[in-house]
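Take a look at this one; I'll ask things after.
A single protein chain has been removed from this complex, and every other one stays in its place.
In this document, chain identifiers A and B correspond to the written order of the chains, with residue numbering beginning at 1 in each.
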Amino acid sequence: MIDLHGYGPRLLEGALVTIELAVLSLILAVLLGLATASAKMSRNWVLHRLGTVYTTVIRGVPDLVLMMLLFFGGQIGINMFTDWLYYQFDIDIFINVNEFVAGVCTIGLIFGAYMGETFRGAFLAVESGQIEAGRAYGMSHALVFRRIRFPQMMRHALPGLSNNWMVLLKTTALVSVIGLSDMVRVAAEASKATREPFTFMIIVAAIYLLIASVSEWGFARLQKRYDVGFEEVN
Amino acid sequence: MESLTNWLDNLLADNSIFTLQTLSYYGDGLVTTVQLVFLSLIIGLVLAIPLALARGSKRAWIRLPIFFYCYVFRGTPLLVQLYLIYYGVVFVEGIQDTWLWVILEKPFVPALIAFTLNTCAYTTEIFRGAIKSTPRGEIEAARAYGMSWALMLRRIVLPSAFRRALPAYGNEVIFMLHASAIASVVTIMDLTGAARFVYARFYAPFDAFLFVAAIYLCLTFGIIYLFRYLEKRLLAHLKPASG
Partner (left out) sequence: MKFSKLLSIGVLGASMVAGVANAEVRDIRIGVDVPYKPMEYRTPDGELTGFDIDLGNAMCAEIGIQCEWVVQGWDGIIPGLQARKYDAIMSSMTINEQRREQVLFSEPYITPPSAWFAPTDTEIETPNEETLEGKTVGVQRGTLQDNYVTDMYGDVADVNRYATADDMVLDMDSGRLDIVFLDFPIGKSTLLDSEAGNYQTVGEKITEPKEYFGEGFGIAFRQRDEALAEAFNEALATLKENGTYEEIHTRYFSE
C-alpha cells in the first residue's frame, strides 16, 4: 500500500465514502426524479405546481448553499419538532442528521430536480401509439409501464442520466466543506499538514477521472442494451 | 443617501441579524460574486473559441492536448482544481519574490484562474459540438462562393455555431454562478462567504442561508430571462414556421 506520509489508508477510506455517497444520492435522485416527472405530467393542478416549484427553486440555488442550509438548518428544524414532542408528551427522542445523511439528502434532493426534467422529457418521447397498442392488447397500466413505457423511456433518458451522474459525482466534493471526511477533505487535511498539495490533490483528481471513465464505459454498455432494435444514426 | 440610511436603520431596528453591517457584507459579497463569475466567463469564452476550432484539427498534436485539458477539467471537481491552484501556486519556488505574487497573494486571482480554466473547458466542448453540427450545405455554399477559410469561419461557421450553442451556454453561465459559491472556501467574501460569516456569528442558519438562497435565485432568473431573450432574437429563424 502506498504510504503517503501515513495518509494512504485514510485517503482510500475517503474514496470509499465518496463512492458510497455518490451511489446512495443517485438512487435517491432517481426515485425523486421519477416522482417529480410523474407529478409534472399529472393532470392534478397541485401536483403539477409542486413539481414545478421544486425543480425551479432547487435548480436556482447553489449546491453548497443548499447543503449548508440543510445540514445546519435541517437538524435545528428536526430538533424543534423533537423538542415539541418532549414538552408536549415527554417523549425524548433524538434524530441525528450526520454529515453523511445530510450529504445524501441534499445531493439527492438537488439531482432529483435535474433527473425530473430528464425523465419527463424521456417519457414524453415515447410514442403514444405504442402505449395505445399496449392497452389494446389488454395490458394493465402497470404492465404497460413495465414492458413499454419504462424500457423505451430509458433509451431516451440514458444520455441525460449519465450526464447527471457525472455532475453528481463531482458535486460530492462539496461535502468536504461541511465536514464529511470524503477523499477531498482527507486530501486537503493531508496537503496542509505535509505541505504537499500537488501530491494529494492530483491523486484525488486521478481517482475522480478513473470513476468517471469507468462509469462512462458502463453507461455506453447500458445504452447499447436499451438501443436494441434501433439502428445507429450517424 | 443620509435619508436612505436612516430609513434602513428604522426598518432594521427590531432585527438583530440583518443590521446595516451584515447587509453591507451581503452587498459586498454580491459584487464579488458577480465580478468573479462575469470575468471568468468572459475570459473563458474568449479562450474557448480558438480552442474549439483547434480541437477539431486533423493534427493529433494540436487536437490531443486540448482533448486532454477538457477531459481533466470536466472530469474533476472544481473544488479540487481550486485547492490545487490556490495552495499549489504557493509552492512554486521563489514565486513570492516575483511581481506575480502581488496578484496571486489575494485569493481573488487564484480563484479566477481556477474558474476560468474550468468554464473554458466546458465552453470549448459546447462550441466544438456546435461547430461540428454546422450543416454541410452552408459550408459547401460558402466554398462555392469562393470564400477563404477565414472568411467562411467569420461569416458562416462561427455565427451559426454561436446560435446553436446559446441554450447550452446559458446553462453553463448558471452553472458557473452556482459553482462560484465555493470561492468562500478560500476566504473570499462572496455571497456565500457573507452568509457563512453571518451564520457563524449569530448561529442563525435559516436567516443566513435562506436570504442568500433568495439572492442566488433572483440572479439565476435574471440569467434565464436574458438567455431566453437572446434566443428569441437570435434563433428566430430556426423556429418552425407558424401555421
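Note that in this section a contact is a pair of C-beta atoms (placed from the backbone, for glycine too) under 8 Å apart; a residue touches a chain by one contact, two chains touch by 3 or more.
Since the model is a prediction, treat every value here as computed from it, not as a measurement.
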item	value
Selected residue (touches chain absent from view) among A:35, A:50 or A:101	A:101
Chain not shown: contacting residue from A:178, A:209 or A:222	A:178
Positions on subunit A where the hidden chain makes contact	5-7, 9-10, 13, 16-17, 20-21, 24, 71-72, 75-76, 78-79, 86, 90, 92-98, 100-101, 104, 177-179, 189, 192-193, 195
Absent-chain interface as seen on subunit B, which is shown	87, 90, 96, 101, 105-107, 185, 187, 189, 193, 196-197, 199-201, 203, 205
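Everything that follows uses one rule, which is that only the chains that are shown with their structure count from here on.
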item	value
Whole-Å gap between the CA centroids of subunit A and subunit B	23
Residues of subunit A touching subunit B in the complex	57, 59-66, 68-69, 72-73, 76, 166, 170-174, 176-177, 184, 187-188, 191-192, 195-198, 201-202, 204-205, 208-209, 212-213
In the complex, subunit B residues that touch subunit A	71-72, 75-81, 83-84, 87-88, 90-91, 174, 177-182, 184-185, 192, 195-196, 199, 205-206, 209-210, 212-213, 216-217, 220-221
